[in-house]
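Of the protein chains in this complex, one is absent; all others appear in place.
Order of writing sets the labels: A and B. Residues in every chain begin at 1.
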Amino acid sequence: MLDFLWLIPLLPLASAALLMVTAGSLPRPLIAACGAGSVGLAALCVLLTGLSWAHDPVPRQMELWTWMQVGTLRPTIGFYLDGLTLVMMSVITGVGFLIHLYSTEFMEEDESLSRYFAYMNLFVAAMLILVMADNLLFLYLGWEGVGLCSYLLVGFWYRDPVNGAAARKAFVVTRIGDTAMALGLLLLFTELGTLDIQQLAELAQGKWQPGDTTIVLATALLLGGAVGKSAQLPLHTWLPDAMAGPTPVSALIHAATMVTAGVYLIARNHELFLLAPPTLLAVAVLGLLTLLLAAFTALNQHDIKRILAYSTISQIGYMFLGLGVGAWSAGIFHLVTHAFFKALLFLAAGAVIHCLHHEHNIFRMGGLRTRLPVAFWSFLIGSAALAALPFTSGFYSKDQILLAAYQWPQIGPWLWAGGLLGALLTAIYSFRLVFIVFFGEAQTEPDRQPGWRMALPLSILCVASIVGGWISLPLAEALPATQSGHPAAAVEWISIAIPVIGVSLAYLIFLGRQLDLSALVNSGLGQRLHQFWYSGWRMDALYNWLWVRPYQFTARLLKDEPVDLAYNGVVHTSVALHHLLSNLQTGRMRWYASTMVGGLIVLLAVLARAG
Amino acid sequence: MLLLDLIILLFAGGALAWWSESRSAKAPRWLALAFLSLGLLYLLGGVMQIPEQQFSLIPQPDNPQTWLLHYRVDWIPRFGINFELAMDGLSLILVTLTLLLGGVAVVSSWDEISFRPGFFQANLLWTLAGVVGVFLAMDLFLFFLFWEVMLVPMYLLIAIWGHEQKAFASMKFFLFTQFSGLLLLLAILVLASIHANNSGSYSFSYFDLLGTAMSPQLGFWVMLGFFIAFTVKLPAFPFHTWLPDAHTQAPTAGSVILAGILLKTGAYGLLRFTIPLFPQASVDFAPVAMALGAASVIYGAVLAFAQTDFKRLVAYSSVSHMGFVLLGLYAWNILAVQGAVMQMVAHGLSTAALFMTAGALQQRLHTRDMRRMGGLWHNMPRMGATAMFFALASLGLPGLGNFVGEFLVLVGLFAVNPWLAVIAAIGLITAAVYALIMMQHAFQGTPDPQRQLTDYGPREMAAMGVLIIGLLWLGLYPQPVLDVAQPVLESLLAGGAP
Partner (left out) sequence: MPGLQVPLEHVLMMAAALFIAGLVGLMVRRNIIFILMSLEVMLNASALAFVAAGAHWGQADGQIIFMLILTVAAAEVSVGLGLVLLLQRRFKTLDMDNANRLRD
């Protein structure tokens, strides 16, 4: 199977191509089978690959062809397989297949089913290329490819201009990061003469000491790409808007896979980042700030998908924090568990939305515990994992990150404390969601129940969200180990206690109503704070004011081509001269005769003088 | 002989198409397509017969055997003017592109032209003949001749078959190009007379004029003449203002070959003549040229975003893309120059397709104003999907040809001038902004329920299919094109080095 590695991205790619070329002319069941089946087959291939790789777990490189060769630049179309790749591939195809299966029911009535699965399959192919690429340029191809599919799928229901705007925002904001990453590639190539990831790591270690300016700059540029794609500060504003797409899309792209590409990028290039401690520090600090900022925002949203979007931003913040403090495998571990429980949450939210006439506002839901039991249990398990309640998958991964943060020298305890605050908020907002949506009084009656194609993926993800914490990932070879050593038992106990406290608080506030915060909320300050957090710390307004408006203003200013003024000046001058001279041409013969005589006299006079 | 035949074939095809319009209104377009396909087959058939190793030879100025094809007869011996045509890898790529896009242009205006269809096709073919001549001429006098030959029919195409402001646009186009042609002629004459003073005999041959010794000041001014002549054509900021008007007003086929091919003659001129003929002056001038290139990239992208006219938007995007070409040429290392060549080819394909889309929209909606479009994906999904593909190519999506070009330019440029590379890279962001807003205004949004529109038929899809496959090929396996251009670019780089 290892020789047929190329088959894995090719399967969804071929399906995407088929669906695009046939453009909806296939029968609908066939479209669904093609869309979900190709990813299922790819998942099977990944499984076989994993099994045969397990026999001989050494990294492998496989080159298909030379992409381009100019001078010393020789990027290939080639794959690299190690534990990290395998983990990512499994998540992408495994969770991806479940989401595709779910989509066959969720999107059943949509007229553009073929287009939907074409985009989804293309996404899976691009994402696989991203994680399998053996060089940064090919990785960049996948990187841009997933961005494109995100754009296409966010704007999938193109008739509403709001969706189009959200899609454009997603693409352009991530492209700002992508461009930084491209510059990073340029810098790395100019300095080291290759883009092959393994060679880069080797050459960089030979060339630079830790902390050299060039490598710090290069990794900072790569970080720019990661920040854009993974929706971290300061480029996170696109993700909440990206919820305009169909819910399975949000589950696949904006929760489980694409948004974690930044985490993968940093982990994949950890040798480079290890040479740049300032960048790593920036990774950790950005992660921490993002996770806090997003958690506060999530606490104040009404839209079920936006809450989940902000929680995604927040959880990726944890992954960044983990990477930043050197807990490489913990970061990837959290990526995997997050993929399970966040996909689960999104799919469960999708089931709620699907059965509730596309209602998004949580305050118009309520009491769904008995009416939608499948969605309820899924949501409950997903939220427990998200809140990192003990013995769920999210608990193990988040715990590892927090402990590593605590042990980080100097500011470690601060990072840990920040992470704990985030964990508390996470528990509160995730169970706020559960209590408001599934308990209390019913507001809207569901008009259907999820069928088996929705229920089955939910059940599998439920299991994964619980037991996902017990699997051990084959990352030992691929990523450096976290420093060992156990902190004081108190630290561990606090980490365990915080989520439980958070859930209890949520219960007291939102369900039991023993804790009445309405006075605080309704006060002037409370209202303003709520508005401030509701708008996501006014980041959108800030960027509008800082970037969007000036750009639009400049464009409007220049629209009618100021450069033409110079050329028009020439034109106007010659037209004026033309008018001046054309007045001499009266059309009257007498005038011509007279001017001839006058001219003759002048000429004679001149000649007489000269003579 | 093949080279001469090719040019004669196009001229004769044009004349025949003109003659045939009195017989049937449909005959000219079939004839034009037939002659272009014949030319393409003839060229490729001829190239196939060239031995493989010839492609890896570095073309020597003094040895015709090292060129792929070479043809030369005396023309005006008294002034050392020869009828000299030669083809190397660079010319091969560009001539093939010319013939291919010529065919696409004919298909794109298949049933658009009802007034004098024969004369229309004749002008199209004559323009192409002039362009092919420009790409092949190795005598500067002959080059200038072809340079003018390609302009007059193009002027007629805009002036006769253009849209509402055709008179203004065609005149503007003609004045800009004619003025630049005058500069070119003056520069050629000065260069030839310097050479005559140095060596005692007249010659306009490119190979003789290479390495002409002259004082730095004079060299700078003559170089500037060449530079301005070619950058007007390219076009680069601030000489680009003829382009939006000409593109917008030209008929679809005119826009296609204007953007797809004619702009490349400017880039070709810079690469073949300006830099190698004046290596030292070009070194001194490179920072200015690169700054102009970077300015074009950003300025074109901002103005493209500002437009409401579909064709004007695409026209400004050309300015932005050709800025990359200018940057690549003056960065003057193998990566950047290869990138510039790749960008020329890829931009030809992608922009041709976008202009075809604009033409198809105009034909169906009778407007180019994007404020009156919206939701067209619903009415015409095939057109929407292809437009999306080419918009993505235009914004430099990896896996498509334009990305290879832009990336190579950036890599080459970064080693020379990192800050300009940063500015040019910002162009990648602005490109996304205008390409996506174009898709939004035209194809996405709420469809008009009253609108009944016909989607692309097999003929249009065939043309689009060719361009899509071409861009994918260039994007995923560009090596054949890079290999063909490699020896030429190496010899040019070795000759003069800014």
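Simple rule for what comes next: a residue touches a chain if its C-beta (ideal position, glycine included) is under 8 Å from a C-beta of that chain, and two chains touch if they have at least 3 such contacts.
Predicted model, so just to flag it, every value in this text is computed and none were measured.
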| item | value |
| --- | --- |
| Where the missing chain makes contact, among the chains that are shown | A |
| Among A:162, A:541, A:593 or A:606, residue touching the chain not depicted | A:593 |
| Touch list for chain A against the chain that is not drawn | 585-590, 593-594, 597 |
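Just so we're on the same page, only the chains that are shown with their structure count from here on.
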| item | value |
| --- | --- |
| Intercentroid distance (Cα basis), chain B paired with chain A, Å | 37 |
| Residues on chain B engaged by chain A in the complex (per definition of touch) | 237-238, 240-241, 244, 299, 302-303, 305-307, 333-335, 338-339, 375, 377-378, 381-382, 385, 388, 392, 397-399, 404, 407-408, 410-411, 414-415, 418, 421-422, 425-426, 428-429, 432-433, 436-437, 440, 443-447, 476-479, 482, 486 |
| Parts of chain A lying in touch with chain B, wherever the complex brings them together | 20, 23-24, 65-71, 73, 77, 137, 140-141, 143-145, 148, 151-152, 155, 158-161, 164-165, 167-168, 171-172, 175-176, 178-179, 182-183, 186-187, 189-190, 551, 554-556, 558-559, 561, 563-564, 566-567 |
